[in-house]
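Here the complex is missing a single protein chain, while all its other protein chains stay put.
And now, chain A:
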Amino acid sequence: MGIALYVAYQALMANETPVACILVKDDKVISIGSNLTNDSLNGTRHAEFIAIDSVLDGLKDRKPETIREEFQKLTLYVTVEPCIMCASALKQLGIGKVIFGCGNDRFGGNGTVLNVHRDNIGETYKSYGGILRCESIQLLRNFYIQENDSAPIPQVKKNKDLLKPYPPMEWDLYDKVDLFDGKGREVAPGGSYKLIDLVQPEDLKVAGDVDMEFYDYFYDIKDGEVDFNKAVKIVDGKRRRVNEE
């Protein structure tokens, strides 16, 4: 999930919604995807689709059974719960398992809005959430405090503040599995950590050159709570665009 988070950070820097994923087979990252809806002018180019396309590009044999067999072996790690569209796409492909960061309040298809992963259309799959949840939310907040110039009426942002409380995850909505010695489902439950303790720069190399500024965008966690006592970086989309021109 640390790698997915880093890819989401790269998306944020490229002016896309910071949602990203990796597909993993036998502990190896076999593809990477991040949201590409703005650049492609296509609202369906979510991270999952980019990563799925890259797996399929590598498959010579496109028989439905072969594709299904391949996807059964894969685990998707995605920073935000798959939306209803992606949840259905993953089901149609026969994904092995999904692990996500934060829930998706508006479109979540793995428990928040709908339970597409376990409905009676086709085969079901398991989907577990909460891994690096606060970090996934922090990237999203960092994005949404900017204004989306691609929208027809860019919305006036109501709260230009990253310091909002982090509501607890509503665990009952999602599939359950006890992680971390059965003590809880969130990374470092009740504990304290800095992101760099969990995700080392070495691990991120699979997603390209490592930009150490990545770590400056996240608060530390202290006693299971987000500790706002650190000055974190804030992306400045407008200025970046001006610089590019």
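A few notes on this one:
In the analysis below, a contact is a pair of C-beta atoms (placed from the backbone, for glycine too) under 8 Å apart; a residue touches a chain by one contact, two chains touch by 3 or more; residues count from 1.
What we mean here is this: contacts and distances are computed from a predicted model.
Per the UniProt record, the absent chain's protein name among "ADP-ribosylation factor-like protein 2", "Proteasome regulatory subunit C-terminal-domain-containing protein", "tRNA-specific adenosine deaminase subunit Tad3p" or "DNA polymerase delta small subunit" is "tRNA-specific adenosine deaminase subunit Tad3p". From the options A:13, A:30 or A:67, the residue with contact to the chain not on display is A:67. Checked against the full complex, the one of A:50, A:80, A:113 or A:221 touching the unshown chain is A:113. In the complete assembly, the contact with the undisplayed chain comes from A:52, out of A:5, A:52 or A:204.
The hidden chain makes contact, of the residues A:83, A:99, A:140 or A:199, with A:83. Taking the whole complex into account, chain A touches the unshown chain at residues 37, 40-44, 49, 52-53, 56, 62, 64, 67, 83-89, 92-93, 106-107, 109, 113-114, 116, 119, 121-122, 150-153, 155-156, 158-159.
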